[in-house]
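I am attaching a structure below and will ask some questions about it afterwards.
So, chain A:
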Amino acid sequence: MNILRVARLSKAYGGVQAVREVSFELAAGELLALIGPNGAGKTTCFNLLNGQTAADGGSAEFEGRSLIGLKPRQIWRLGVGRTFQITATFASMTVRENVQTALLNYHGKLNSILALAERLYLDEAMALLARVGMAEQAARPCAVLAYGDLKRVELAIALANRPRLLLMDEPTAGMAPAERVALMRLTAELARASNIAVLFTEHDMDVVFAHADRILVLNRGRLIAEGKPAEVRANREVQEVYLGSGSLFGATHA
Partner candidate 1 sequence: MSLSALFIQLLNGLASASSLFLVAAGLSIIFGITRIVNFAHGSLYMLGIYTAYSLVQTFGGGMLGFWGGVLCAGIVVGLFGALVERLLLRRLYHAPELLQLLATFALVLIVRDFALWIWGPEDLLGPRAPGLAGAVAIAGREFPQYDLFLIALGPVVLLLLWLLLTRTRWGTLVRAATEDREMAGALGVNQAWLFTSVFALGSFLAGLGGAVQIPREPAVLTMDLTILSDVFVVVVVGGMGSIPGAFLAAVLIGVIKAFCIGIGNVSLFGLDFSFSKLTLVIEFVVMAVVLAFRPWGLLGRRQGLPRGAAPVEAPLHLPSTGMLKALAAMLALLALLPFVSDRYTLVLLTDILVFALFAVSLHFIMGPAGMHSFGHAAYFGLGAYAAALLLKHAVPMELALALAPLGGGLAALFFGWFCVRLSGVYLAMLTLAFAQIAWSVVYQWDDFTGGSNGLVGIWPAPWLASGSAFYYLALVLCAAAVLLLWRLVYTPFGYALRACRDSPLRADAIGIDVRRQQWLGFALAGLFAGLAGAIYAFSKGSISPDSLSIPRSVDGLVMVLMGGIQTLTGAVAGAAVFTWLQDVITRQTEFWRALLGAVILFLLLAFPQGIAGFLRERWEARAGRSDG
Partner candidate 2 sequence: MIARRTVLLGTAALAMAAAFSGPAAAQGTIKIGEMNSYKVFPAFLEPYKKGWELALDEINAAGGVLGRKLEVVSRDDQGNPGEAVRVAEELLTRENVAFLVGTFPSNVGLAVADFAKQKKVLFIAAEPLTDKIVWQDGNKYTFRLRPSTYMQTAMLIPEAVKLKKKRWAIVYPNYEYGQSATAAFKELLKKAQPDVEFVTEQAPALGKIEAGAVVQALADAKPDAIFSSLFAGDLAKFVREGQTRGLFKNRVVFNLLGGEPEYLDPLKQDTPVGWYVTGYPWQSINTPEHKKFLAAYQKKYNDYPRLGSIVGYAMLMSAADAIKKATSLDQEKLVAAMKGLQVDTPLGKITYRALDHQSTMGAYVGRLDLKDGKGVMTAFHFADGAKYLPSDAEVRKMRPAD
């Protein structure tokens, strides 16, 4: 079942058409990668979906509800989780409190001025941290974590509202190669176990071809290819776009 339907999505900055008439669909439990060379419009496309940027035209529906014109916090409320290219966590809180804060809002307790936050949703937060392998570090301040661990914490935060869709912007940026594979493997497992759809942008083609179920290729704002990794790899236009960048064809495992 397709839970995200994007049709003819467009956005222009000044005279530059950053995204033009992009259409695609995404099914529950599916990992969809959005790739393309620099300036292809990946980030713009992504921001149109997460509420950061307003679209000029086209539609984007999540479970039948339009995302167009919604603010990030409203999109979150619909059941969409997000991670960022550069991690964004609450540095003055512990790992557990980061997740608890997200849970507080999910449970509608955010404006409570009576309860003590530290004691709320402890077990639920610990369960989420266990799923991303961060349970042992739950009491540590986020400010002192290694970057790879921060990425995991972000993932746990993003899972707090039990999302049906995860939007991950460059999830492995800034990580060591071994960590990248581990994080995407974890993401894939979580997605399949909870039937979560994942849309992610990515630079690392190893990661893309290893974990994506399907790949979208953008160039100059246009969708030039779509399909299973093998299909995309064989696509002539994609080859032209990526000509000279060995990453696409140097991939050894698929």
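Definition applied: contacts are C-beta pairs under 8 Å (C-beta built on N, C-alpha and C of every residue); 3 or more make two chains touch, one makes a residue touch a chain; residues count from 1.
These made the cut because all candidates are chains of the complex that A comes from, given by their letters.
Note that the structure is a prediction, hence the values are computed from the model and not measured.
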Given options 1 or 2, the chain of this complex that touches chain A: 1
Chain A residues touching candidate 1 - in the complex, by the definition given at the top: 50, 71-73, 76-77, 82, 84, 88-94, 97, 100-102, 104-106, 109-118, 120, 140-141, 143-144, 157-158, 160-161
